[in-house]
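Here the complex is missing one protein chain, while the rest keep their positions.
As written, the chains take the letters A and B, and residue 1 is the first residue of each chain.
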Amino acid sequence: MLALFYLFAAISVISALVVVSARNPINSVIALIVCFLSIAGHYILLNAQFLAMVHVIVYTGAIMVLFLFVIMLLNLNKATEPMKSLATRIAAVTAGGLFFITLAAAIRNGIQVQAANEFDAGVGLVRSVGHVLFTEFLLPFEVSSVLFLSAIIGVVMLAKKEKHQAEAPVEPLTEAERARRTA
Amino acid sequence: MSTDLLAALVPALPLVGAVILASLRRKLSANMAGGLATALIAGSFVASVLLFLGFDANVGGRTVKLLDWIDVGGMQIPLALRIDALSLTMMLIVTGIGSLIHLYSIGYMHEDERAPTFFAQLNLFSFAMLMLVMGSNFLITFIGWEGVGLCSYLLIGFWYKTPEYNYAARKAFVMNRIGDVGVVLAMVLLFQRFGTLEYASIMDMATGVNDPLLIAATLFLFIGATGKSAQIPLFTWLPDAMAGPTPVSALIHAATMVTAGIFLTVRSSVLFELAPFTKDIILWIGTATALLAASIGLFQNDIKKVLAYSTVSQLGYMFVALGLGSYSAAMFHVTTHAFFKALLFLGAGSVIHALGGEQDIRRMGGLKGHIKITYITFLVGTAAIAGLPLLSGFFSKDLILAFAFQRSPVIFGLLLFGALLTTFYMFRLLFLVFYGTYRGKAHPHESPLTMTIPLMVLAVLSVLGGLLNLPHLFGGNEPMKHFLETAAAGIGYEHLELSALTEIILMGITTTLVGIVIYVAYGRFVKTTTLEGEEAAMPVFKRLIAQRWRIDELYRALFEKPYSWLSMNLFAVAEKKVMVPLMNGVGDAAIRVGDVVRRVQTGNASFHLLAMLCGLILFLVITLLSN
Partner (left out) sequence: MEQGIITAIRTVPLDHYVLLSFLLFSIGVAGVVFRRNTIIILMCVELMLNSVNLLLTAFSAYHSDPRAQVFVFFIMLVAAAEVTVGLSILVMMKRNVDSVDVNQLNRLKG
């Protein structure tokens, strides 16, 4: 068991690092998919079978496909991104590292957890999660549909081409032009 | 109908009228607005009469609680109305005379384009005045107290296009405010001492208490009373308040609002009984005001100004009565004065109306043939205020004089002198307006029926008003005194222990002297019409009186000038040298700091994220280290 955990953990961390460091966005997306699949493995280790399936379907199946789709649509599949300045990159890595160290320091003495409930092998299966979802969390569940609806409308509004934009794309003002207009 | 509902209806009706009229003031015609306002206040009067008829003086007053208003910690102040002999008396005066004056205003204001606004304000005033007299605690009374002050301000400045009228309105407002501060301070003191503002509880608790705090509280109450009731030193606003339409002068500045100070004193009579020092001060200020105002009235040429000074003088008499501890006499004089002074003002309004706005008595004369009803009613009013025997003023004034004589012949003499002055200037007014030959150019015409009916009703009341408190000497048993005694415990302390012979002699002296004065006035103003010339030509002392003892000028020099000087200097130094640079400095500093700080806002999302992350790390580190 522990070996399996370390395997999945290694895959997650390495693929996550690839996501951040890959030059080509396509590689990033593929690494992220790998990362998500390994997290799904963790879920199965934790007996959260329902979540594992939903995770694979929603993240790997829907969200990551959407990412790929957009990258293809916008023609971003080239490593054209200019890198940030060295100072910023060092600062980013340092900050991320420090952040991890401070978080890890918080649990340096280990976590003693007194299990709140008697162990139940059914927890994490569709039956138990579904029961809680449709009884205790019924209202939030229904409300989340409103969230989706507004997201859909928002996306359509954003993606729709406006007429004047179609005719003349708005260019960002140059410094000189801005000065001229305000004068 | 239940008593509670009736009691709530009394102030509610005029309030409803005020709201409706104020919101529909552009839609309604003058007559419709006047009709509605009059109907509502008349309804209020009917409710008051029903309450009065259903009231049993032996049972005593009752409190009608409408709702809890303030309930904080130990402070409980309900919105409650007090129905007892005192408030009923005032309610009947306010609504009764108010109805007549509303009716009169229909005729008087029918040509004014802002008549609906006028009626809205008049109704609002009635509401505020009713709250004042009906409140069951000092705070409710104070609401009404402030409300009548506001309405007085609005109505004095009703013709706001004339700057002097606005000045008069502001003057009245500011002077009233000085008095209001006194009332607030008195309330604070009383609340601190007794923990409540309810009249009934305070009067119960105060009985027999000997506390210097009561002297302070009553003095503050009296300061409030001097503001509202135009006593020295805060009386100069009332003559200027004549800038308002004449019905306003009659209702607010003669019959009702100015008696609020007397009402409040009678309400708190128990407190005043426990503070003899305050009573002495009231006595002397009342006497001084009565004499001072009467002397000024001698040489005034504006018909309304004469009546205004006469009002101040009569209010002085009422305060003398309060100072002597004869609260019933004060209330009796309030009632009769409301009758005949309202009558005189409305009569003056009728004269002004007949002459197309003329107010200077030097350009009147010989009007008795032209406007007969006005003349007869005005004559009745003048006779009543002068105290001719068996008219209402005779009884109420003689009662005060009798109390004064019991206290000291000196005060009696001073008050008698004041009464003679009153007789003189009132008959001077009557003779100059109605006798002799007409000296103006307008064509006098009698006023419409809506104006003359109130005059006739008030004339009847002025004649018969004395019956309300007919003394033993004339076969009565002072019904008003016994009625009021149930509400104002202070009345129980008053005793008039003069023998019948003394009273008859006093009345005889008074009446004889009044008759002589009328004869002198007749000779001076009817046989040979004597008009006042230019002030510059007068002898020094007379000129001083004609210029109102130069009290306005004195106040200007004492308060206005130093205040202006102080303001100008504060403006030049504190404002320009200190505050302006300070304020601008704060602004400049903000701009400079902003100039520096805004560089942080690069607009670069990554940079902001990095900054956020640094903050987060710092926060976590601090949390960890502090554990």
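Keep in mind that, in the parts below, a residue touches a chain if its C-beta (ideal position, glycine included) is under 8 Å from a C-beta of that chain, and two chains touch if they have at least 3 such contacts.
Since this is a predicted model, take the numbers as computed values, not measurements.
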Check your understanding: In the intact complex, which of the depicted chains does the undisplayed chain touch?
Key -> A, B
Exercise for review: May I ask you to list the residues on subunit A that touch the chain which is not drawn?
Suggested key: 1-2, 5, 9, 12-13, 16-17, 19-20, 25, 28-29, 32, 35-36, 39, 42-43, 45-48, 50-51, 54-55, 58-59, 62-63, 66-67, 70-71, 73-74, 76, 81-84, 88-89, 91-93, 95-97, 99-100, 103-104, 107, 110-111, 113, 115-121, 123-124, 128-129, 131-133, 136-137, 140, 144, 147-148, 151-152, 154-155, 158-159, 161, 165, 169-170, 172
Exercise for review: Pick out the residues on subunit B that sit against the missing chain.
Suggested key: 598-606, 609-610, 613
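Everything that follows uses one rule, which is that only the chains that are shown with their structure count from here on.
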Study note, to complete from the structure: Counting only contacts in the complex, subunit B reaches subunit A at residues 606, 610, 613-614, 616-617, 620-621, 624
**Study point:** Residue ranges of subunit A touching subunit B (in the complex, touch as defined)
**Key:** 84, 88, 91-92, 95-96, 98-99, 102-103, 105-106
